[in-house]
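Below: one structure in structure tokens.
All protein chains but one are shown at their positions in the complex.
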Amino acid sequence: MPVIAISRPETVYGGVSGGNRKLKRANGGDEEDVDGVDELEYEDADSGSDAEMRDLDDDDGDANDNDKRSGFGSSTKGSSLVTPGELITEDTMWMRGHGTFSQDEKTFSSVAGTITRVNKLLSVTPLRGRYQPVIGDHVIGRITEVGNKRWKVDIGGNQDAALLLGSVNLPGGVLRRKSESDELQMRQFLKEGDLLNAEVQALFSDGGASLHTRSLRYGKLRNGMLVQVPSSLIIRLRTQLYRLPGGVDMILGINGYIWLSKSSKVAADVSITRLEETSGLEIYSDTNEEINTSTRENIARYANCIRALAFKEVGVNETRLIAAYEASLAYASAGDLIEDEVKAILAAEALAADRSDE
Amino acid sequence: MKYSPAELSYLKESLKASPPIRPDARLETQLRPIEAISNILPTANGSARIRASDGGECIVGVKAKVVPTSSTSELINVDVEISGLKENNSLASTLSSIFQSTLNSSQSLRQRLKLTSRFSFKLFIDVLVLSNQSHPLGLVSLTIYLALLSTKLPLLTSSTDDSKAEEVPVFHDDWDQARPLCDIPVTQSDSSKKSDSHWTPPLILLMAVVGENIFIDPTNAEEQVASTGLFISWSNGSISAPLRTLDIGSTDPQGISSTVLSKAYSIVEQCGQEISDSLTAVYVQDEDASSSDF
Amino acid sequence: MNLDSTFLSVNISVSPFSTVDRKKRPRNDRRIQECAMSIQRTFQEAIMGHLHSRTEIVISLHVLAQDGGFFAACINATSLALIDAGVPMYDYVSACSTALYDSISPLLDPNNAEESDLPFLTVATIGKTEKVSMLLLESKVPLDRLESLIAVTISGCHSLRDQMDRQVRKHGHLRITKRSE
Amino acid sequence: MPKRKDISLNERQFILSLLKDSQRLDGRAIDQFRKVDLKFGDSLGHAEVQLGKTRLVVRVSAEVSKPYEDRPYEGTFIITTDVSSMASPLFENNRSSDDEMLMTRLIEKAIRRSNALDLESLCIVAGKSCWMIRADVHYLSYDGGLVDASCIGVIAALMHFRRPDTSIDGDQTIIHSVEERVPVPLSILHVPICVTFSFFKVDEVPSSTENPVAAIPGSGQSANGVPTADDSAILVIDATAQEEALRHSELTITINKNRDICQIAKPGGYSVEALTILECANKAYKIATNITDLIYRRLKEDESKRNAGNLVPLTAENER
């Protein structure tokens, strides 16, 4: 196995600003790569950049651009791509959602992304962007600040979410009133850096969110590690808790934070009546359980599989992840999974499995 | 970034185990994949850009200037800028000082920069760390290595002996006549054919120590649970100065044993050559690519 | 600070190796600071900041090589980066510069040598309008030549807007196909 | 141009609606420059400018210094702008805000970069010694238009200033005292004048008489700043402090009597039609002509006052 895998870049710095020499250097002659990166990949990227160069050369200083606008009309179909300032529709029947703005009764896009329509609501989903909380989302967050009767939680959104002292389970039962002594020992429950899973309870008008952990499914996370992927790769499903082969549990936070941990003995869902018995101070414990080597290895392997899916921008779900995991078993050392070409293979396997599943 | 106690203890136990389990299942001696390219800056004598798989990115530009040899004791100037941090912050100045002293202590590099009895080239190595998740030392070292490999100096056309009459050096106009600063082996891993004058830039490898285990190219999480950071330099096929411990942001710094130290030594001995060969291959390829353009 | 809108902060760092002669610029160089501030004010107007109150967007620009059009390139790069980050904007902001040659003919997108000898002006527009969002002229130009200079520059901006749009689309399609494979 | 001052909502609406009807609080027309009051002090190179309630003093001084290495044949010239809380509590001492930085840059570009002062005439011995001219601007009171006023002050003070004469004797440079030889005026190549235009968005301005322009249909999004096709901004010349705090963007044009634009700066903000900018340039030219004439008139008055007591007038020395 190589100590280090080095690939050469697919794209180059800004086509608009750079000198030609820079572009040629990076694009020319990619016949052989350093350590066997997928040939096809390269050629694709290459021809792309070549075309890019031609475009720039041809059009330099050419102010005539009417040919472009004609393409805009087609944007009403399917999952077509729109860019900021592009006219989406002149029809006034549509309600304007995220990613749009209106002017003279016309609707324009404000981001680069794809158009989505739900009934009469027209919105544009950006290709990239930070997580936008929705009520009911199961998310994973990290405490950034302990404040006055509330914690600030990083959930990968534009703003930190708030977790009120009143929205968590405290030792001694769920329905207990929060006392002043609770307020003083907030840092004993959750402190800066702690990870927890929670549900988005409410949204504020300024885009902020508030969370709650009033269920045994939620609370502090232990016995494992976190993997982060873009939130756009996670699909909202009925449940976000999965038990994976190999003794690993996964919580798929809608915000793209994924928690992999040792399978717990208790079933994921506990009836609400048993809540009080189980919510001692140990739910805020920082000590991990005994975790054996094979579980640790599996967790690392799953983490690499998730990273492989994210690398190819493949949405993460249970079927795909298990398929990727099974495909990864062909590599005895999970360390091989960090190479780009292996990642691509795993992602392809995952997609194939998902398709045949349907 | 701050981690939770549970995460840190999970990580520490995994890394202390025998064999250790890294969070990305890498071997102790395995580096993360990188994306590298040399000669990206038209205004520099040599340059390189490396992107790490965790999003870290570093750009290095090398520029040479003719100076009277007597005017300066240091012929190599290294300047590190880290995006998002203030100018002259301690991380950037630590890095500058590490690379500056390492490169300046190399006699053969100084020899190569000498032009005439009165004049030499002075190298300005400017490092720009665009983003870094983990400690940038390793990334910067790889990029400087590649940038120095790609560095070319114009060919001197005036006489090399100016001890009698002072004469400002004159150079050849044709860039194709420029000579490379470093020796590039014709075939890779052909390190046996080394002569005394052979010189390649030093490579500094950063490692994290956790318990009795050593991890090359540590991730941010690994750095936090490490006892200490350790870096060892690989130069011209052997271990060279500096060997140093380094604070890499451990939450619980501890001492290390001499067994661990010798283990680190053998790890660098094992993979130093392979890493420098891989980077040389990148340069050779970039060179071929650019020459086929013309 | 205005809490009703996103706060943009712009940092420009110019690498010492970006010019032919190595030159280390202090980060508080006033020309660079002025440039950063103009970019901040230009984009504050172009992004829909009211959607993200109490937030900050940090824009870091690193200039690696310079050969004219410094300011314009910074603006165009910022535009593309904001779109890539999914920040809602009314339209692309595109910028371009034009030099005046021989006191008569406008010269679009001058390079370094041309910029140092000729007067030139930089204009930024939001979308394809005749409206000027940012305008900077730092050298002497006869009043009667101003109109043609601005006109040429605006058309340059419009052309750049289309070129940028093409790249964004190309990149977007690539990502969509990647995702729906 | 200090950091935004808080203005009550009522005040804001009142000022904006007045502007919409082309009226201003101080009774000026929206494109009227305030009366410039220019005085010279007893010493040479001391000018005082008053623009409405804005007041400043400029003091020019000269000393012998060493030229920059890369420009051995030129003297040096620096302008310092010292905005302190004396002018207005909005300014903090020793801390320059972004706006102050822009202002300093503008004055510098208008006068120094436009070569209003002939630097080569300041050279004494090439590469060895030269005159360093220094213009210190002190602000006494602030009510908008700092750039415009400073520019008038600096250029007038430079024209008023006389530096000691020098002569070279072998490798010695002799600086003659005022008593010994008549001091020499600086060589001013042209007179740049700054005019600042302020723009206000139409759609944010409630009209006092009619209902608001082009009602935007109640969409979820506020229509703030949407560049609509037919609105044009309200253009105001020489804004007061209040107007400066409310404006949506500004444009500073520096122009001289020879119809040379020395500098234009519109650092972002609300967009303006290109044609409006041309219109502004033409207006700026007219204003600049008037102000230039005023400066010359005042200089002449000052000179005749100074010469009144003198037996020998200095005209022969000055006319060149």
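When the chains are written out, they are named A, B, C and D in that same order, and each has its own residue count from 1.
One rule holds in what follows: contacts are C-beta pairs under 8 Å (C-beta built on N, C-alpha and C of every residue); 3 or more make two chains touch, one makes a residue touch a chain.
Please note the rule applied: contacts and distances are computed from a predicted model.
For the omitted chain of this complex, the UniProt record lists the protein as "Mtr3p", which is one of "Mediator of RNA polymerase II transcription subunit 18", "Mtr3p", "Proteasome subunit alpha type-3" or "Exsome 3". Of the listed positions B:111, B:177 or B:257, the one in contact with the omitted chain in the full complex is B:257.
Panel shows chain B; residues 88, 90, 93-94, 96-97, 100, 105, 107, 227-228, 230, 235, 238-247, 251, 253-258, 260-262, 265-266, 269 of it touch the chain omitted from the view. Listed for chain A, the residues touching the missing chain in the whole complex are 145-146, 187, 191-192.
Following the convention adopted for this analysis, only the chains that are shown with their structure count from here on.
Chain C has its Cα centroid nearest to the centroid of all protein Cα atoms in the structure. Centroid to centroid, with C-alpha atoms defining each point, chain A and chain B lie 34 Å apart. One inter-chain figure worth recording: chain B and chain D are separated by 52 Å, centre to centre, where each centre is the mean of the chain's CA atoms. Residue positions of chain A touching 2 or more other chains, listed in rising order: 13, 19, 22, 101. Those residues of chain C in touch with two or more other chains are numbered 48, 51, 64-65, 90-91, 127. Against chain D, in their complex, chain C makes its touches with residues 30-31, 33-34, 37-45, 48, 50-51, 90-91, 121, 124-127, 129-144, 146-147, 150-151, 154. Touching chain B in their complex are the following residues of chain A: 1-9, 12-13, 19, 21-22, 24-26, 28-30, 32, 34-35, 142, 192-195, 220-226, 286-288, 291, 293, 296-297, 300-301, 303-304, 307, 333-335, 337-340. Those residues of chain C whose C-beta lies close enough to touch chain A in the complex are 48, 51-55, 64-65, 67, 69, 73, 76-77, 80, 83-92, 108-109, 127-128, 155-156, 158-160, 162-170, 172-176, 178-181.
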